[in-house]
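The complex appears here minus one protein chain, its other protein chains still in place.
On to chain A.
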Amino acid sequence: MLRYTLKRLLVMLITLWIIITLTFVLMVSIPGSPFNSEQSSNETVQANLEKHYNLDKPYVVQYLLYIKSLATFDFGPSISQPNQTVNDLLGRGFPISFELGIVTIIVAVISGIILGILAALRHNGIIDYIAMGIAVLGISIPNFILATLLIQKLAVDWELLPVATWAGPEYMVLPVIALATGPMAIIARLTRSTMLDVLTQDYIKMARAKGLSPWKIIFKHALRNALMPVVTIMGTLLAGILTGTFVIEKIFAIPGMGKYFVESINHRDYPVIMGTTVFYSAFLIIMLFLVDIVYGLLDPRIKVHQKDGE
């Protein structure tokens, strides 16, 4: 296990380095500069700005400076918000995105699994159709439309909840619903189909024949196996939701880190592009690693430590 973990860590580091290098190459090869605003300007001002941010240096030097800043975990100042360092931006935005993301995941997983189980148990019954109807709606309604709709009905028309911003628990309800619906639908469908598959397996029949209580069959024997595909998608889902979502955070004016992924590229804010890319990649890689570990716990047939070759 230790050897496996170390090996995985090394691979993770190499993957990160490749991502960093690719990002850098892509970044400098797209046209434009961080100082192209619609405002007037002149050559002297532009030259001063480039010098200030080391953008007048050769690419190799810039690359080395980046690597150095990454190695020291100091991403430097943002260009579009010069008073803030990239560390400040991420340090402030990530906890908020994370908080929203965790609640979203919990809601999505619990409601998704329950919907899935209900649908599987009442296969082709009315409950199945209702549950799958909800799931299809959840997958097909884009979250930004759902968000606007929720605001219009629950906040503007019925005045039950605040429209937007981030000032307390009640501000979290609408964005969580908007964000959780999509993943909930995916999880519900996955759970339903694997559950259906599992319920026809011999060992379930065996358990029934043995006279085990129905809920023990479902939760102990069936669900545990039915959850494997859900765990598989959890890695990407977690990394995606926990690091913030651009659209939902924008609509609800949530000060998370979702916007930096998109805006840093629009602004050619190089330090922020690097910072967010590295942060997200590292997060995703770690999530995928954790998912592999969880596989082993859920299914004893998968033995992670034997993967590194016998």
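Heads up, the rule we're going with is that a residue touches a chain if its C-beta (ideal position, glycine included) is under 8 Å from a C-beta of that chain, and two chains touch if they have at least 3 such contacts; residues count from 1.
Assume contacts and distances are computed from a predicted model.
With the options "Dipeptide-binding protein DppE", "Cytochrome c domain-containing protein", "Na+/H+ antiporter subunit E" or "Acyl-CoA dehydrogenase family protein" in hand, the undepicted chain maps to the protein name "Dipeptide-binding protein DppE" (source: UniProt). When the whole complex is considered, the residue among A:F24, A:Y66, A:F94 or A:F252 that touches the unshown chain is A:F252. Considering A:L70, A:A155, A:I233 or A:A282, the position touching the chain not shown turns out to be A:A155 (whole complex). Among the residues A:S69, A:Q84, A:S193 or A:T232, only A:Q84 touches the chain that is left out of the figure. Seen across the whole complex, the unshown chain contacts chain A at 30-33, 35-49, 51-53, 80-84, 88, 92-93, 99, 102-103, 106-107, 110-111, 114, 117-118, 121-122, 127, 148, 151-152, 155-156, 159, 162-169, 172-173, 176, 214-215, 218, 250-253, 255, 259, 266, 268.
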